[in-house]
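Pasting in a structure now, in structure tokens, and then I'll have a few things to ask.
With one protein chain held back, the other chains of the complex are shown just where they sit.
Moving on, here comes chain A:
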Amino acid sequence: MAQSARGEPIITVEQLTMAFGSFVVQKDLNFTVKRGDIFVIMGGSGCGKSTLLRHLIGLQTPAAGKVYYGRESLWDAKPADRLSILRRTGVLYQSGALFTSMTLAENVSLPLQTYTTLPPGQIREIVSTKLALVGLAGYEDFFPSAISGGMMKRAGLARAMALDPEILYFDEPSAGLDPITSKRLDDLILQLRDDLGATIVMVTHELPSIFAIADNSVFLDNVKRTATAVGDPKEMVRTTNDEMVREFLTREGTLNEVALPAAATSSAASASSPSSSAGAS
């Protein structure tokens, strides 16, 4: 891994507009991710967080604006150059996206087989290490259909880390995990950053992990359809003037003030996100 100076811009997003046909999801996004940062993309459900991630990892073309990796523009680069930019990244998808026809070991070893010349025995050892890192030691020969949702996520993480990428993207890594596992995941993410020097970009709703590990963040507003706050969430919560951002970061709903008893607010807030029922199981 290239151990360049921490703190230099590694991803820059300029005036990015994302749309499905004529439906604009978010417009005029501007932010910078610095090397070694843990950067969080926040926002209500359906505001376009996953869509933003897809723009960053080369899966969806921007309607307008640029995404720069270092000084190279991702979407103006030749396909071959784009691939080599993206080869420096690893992605953990919201659903894990494991290859269901392969065992966990085969899933994790695929990138290694593709991009390294290591002999099979060594690949197998590295794969076991990666699985052990995410708490899945001994599950090498399981198929994705035979493990739980949380385990699939962790296996997906092991696959994303297979090549020790410079930049790791996570889409809601701790959704659906129990509090202890999700705390462990936070620790793991911190370790990946501190010990391996990775830059982490993640979509998450988990306030504890946002405050515990994030260095920088962007908040996507799903009514205004643009970023309403950028910065360290610990600062943001104190300094923001935006009602929605403050509510998100302090877990206060408007519902609280108007009608509902305090105890009901948090469950009502989580009930408004369609994915929470899956998360609770």
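A few points about this structure:
Criterion: a contact is a pair of C-beta atoms (placed from the backbone, for glycine too) under 8 Å apart; a residue touches a chain by one contact, two chains touch by 3 or more; residues count from 1.
We adopt the following convention: contacts and distances are computed from a predicted model.
Per UniProt, the protein behind the absent chain is "ABC transporter permease"; the candidates were "2-oxoglutarate ferredoxin oxidoreductase subunit delta", "ABC transporter permease", "PadR family transcriptional regulator" or "succinate dehydrogenase". Here the missing chain is touched by one residue of A:A64, A:L83 or A:A146, and it is A:L83. Residue A:V24 is the one among A:V24, A:A63, A:L133 or A:V230 that touches the chain not shown.
Listed residues A:S95, A:T116 or A:T181: the one in touch with the omitted chain is A:S95.
For chain A, the residues in touch with the chain missing from this view are 22-24, 46, 54, 57-59, 83, 86-87, 89-91, 93-95, 97-101, 110-111, 113-115, 159, 222-223, 253-255, 258-261, 264, 267-268, 271-272, 277.
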